[in-house]
Structures are given as structure tokens and as C-alpha cells.
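So, subunit A:
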Amino acid sequence: MSNRSTEPDRGQEVRIEGARQVASSRADLQVSEDHHLCPGCGHPVAWRILLEVIQELSLAQRAIGVVGHGCYTNIVRMADIDFLQCLHGRAPAVATGVKRVQPQAAVFTLQGDGDMASEGLAEVLHAAARAEKITAIMLNNGVFGDTGGQMTAASVVGQRTKTSLEGRSPELHGYPVPVAELVASLPGAAYVARSAVNTAGGVAQTKRYLKRAFETQTSGAGFSLVEVLTMCPTGWFVPTAAGPGYLSDSMQPTYPTGPLKDSLRPA
Partner candidate 1 sequence: MTAALLQGSRAIADSAIAAGCRFFAGYPMLPFTDLLEAMSAKMPEVGGTCINADSEIEAVNMALGAGAAGARAATGSCGQGIALMQEAIAEAALNEVPMVVFNMARGQQDYWQATRGGGWGDYRTLTLAPKDVAEAVVHTQLLFHLADTYRAPVCLYGDYLVAHTHMSVDVAPIDFGPLPDKSWALDGTAGGTGHARQIWTWAMGRDDAPGPGPDVHWRRLAQKFATMGEAEARHESYRCGDAEWVVVSFGTAGPFIDYVVEELRADGQRVGSFRPVTLWPFPEAALLEAAGRARGVLVYEVNAGQMIDDVRLALRGQVPATFIGGVSIDSSGMRQGDLLTVAAIRSRVLDAIGVGAGERR
Partner candidate 2 sequence: MQIEVLLTGIGGQGVQLCAKALAMAATADGRQAMLSARYGGEMRGGQTEASVVVADTGLRSLPILPSAGSAYVMHHQYWPPVRARLRSGAPVVLNTTVIGPPEDLDGASEFLTVGIPATAMAAEAGAPMAAGFVLLGAYASLTSVASIDSIVAAMTELVPAYRREHIQANEAAIRAGAAAIEAGAADLWVMAGR
């Protein structure tokens, strides 16, 4: 959960295209306008898309979310969905238990790069390898946003964080972990894609991918994962408005967006 001492500004208009739409109207499953996060944060954009997808696929009364520890945990406070807030990194294991007991439910995880790539890499890889019929969503902003902007396993080379002040150096810190590519390499993964929410096109793309991921689950095809690149201007130490540009300039060269694997697609 978010236990940062600074109270984030509330209800501010987010000065990026995708997020402005979020502030303008509510998704059906959204019970609050208040996202409890920083201005310019990309997470609420992704939440919004997720809720729309659940609604549009008529999964509202089948969905169970298993949420890790990061700023995105606050989705639990604004969405009318069954939620289990679990331990840092363990959501794919917890979701496995949930899904095996409630096989008719649409079970998804919501995790960050710190949660999934750093703390819980084993859990997501094994869940994918087991072909668990769950949908894992990783909101990748390249930092531990919630704890104030330290380096995660997904921080890109050169990225300045509070624990890589001179930028991530391969010599000192090694290389980032491309979760989507790793998961896609496993036979148990049926659908894998990476998107970004820093542009209108990216928002539309994210929505398509998330839909496809849930369809993969409901069709019983296997594990699905969508890695969504999101903005964290606070943790990146850039002005709010610079978030979307920073994402495309610094993250996207390392993390190309697009579908990586789609077993549902006819050959």
C-alpha cells in the first residue's frame, strides 16, 4: 500500500492526453474520482483502462483482483471489485490459489516493476510456466515509486534513481530485466504484450491488449501478461508534464511495445 508521508495532490488535472480523459469521466466500476496518487502519475490511466475492459467484457461480477505493494495498490480504494491486497511480489502465487478455487472467476494481478521484476520474479515466471489461467498486469515505471524512486530490476541503463544517482551503470548495477520477453519465452504463457500509456495511441493499444489478455484467460488458453509502461514523474525527478516524453525517450528503447505472443490468434 502507499504509505508515503507526503499527501499527494488530489483531483488535479493531469497534463497528459491519456490521463486527462481519466479525470473527465468515471469508469462504471470506479467509485471515486480520487486516485490518491501524484499528478502526472500514469497508474490511474492504466486503472481506468482496466476497469473499462472488465466492464466491457462483462466480467464485473466475475473479477477478482490480487494487488501487490506499490502506488497502484490504491486501486483497491477506488474500484468496486473484489480485491485481495497481498504481499509484495507474491500476487501470481496468491492469484493461483484464488483461481484454482474459483475457476469461473476472472482473476488478475496488478503489480509494479518493483513488485514483479524485483521482489517477485520467481512467482510470475512459475505461474506462467504452470500456464495458470490468470492475467498478470505489471505497471512498469522503472522505479520503486512508492518508496520514493529507487532503482528496480527494470530501471533502464543510464536511469538516475535515488540508488543510482549517476545513472544505472551496467558495470555497477547490471542490466534491466525484460519481464514480458522472459514470460513470452515460456510455453505456458499464451498471451504476452507490452504497451505504454503516455500517448492516446498507447492508451488505445493498452486497452486492446488487456482485452485480449482477459479473453485468453476466459477461453482457458493459459497464462496472460500485459506489461504497461507508466509515468512516474515523481520517482523520475522530472516535471509532471515531462513524464510522457521521458517515458518514450528513456524507457521505450529498452522496452519496445507491441504484442509478443498471442496463442489465440489463428495461425
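If you want to know what made the cut, all candidates are chains of the complex that A comes from, given by their letters.
Convention: a residue touches a chain if its C-beta (ideal position, glycine included) is under 8 Å from a C-beta of that chain, and two chains touch if they have at least 3 such contacts; residues count from 1.
From a predicted model like this one, the values you see are computed outputs, not experimental measurements.
Thinking of the complex as a whole, which of 1 or 2 is in touch with subunit A?
For subunit A, the touching partner among the candidates is 1.
Spell out the residues on subunit A that touch candidate 1 in their complex, using ranges where they run on.
Those in contact with candidate 1 are residues 1, 28-29, 31-32, 34, 54-55, 59-64, 66, 76-87, 90, 93-102, 104-107, 122-123, 126, 130.
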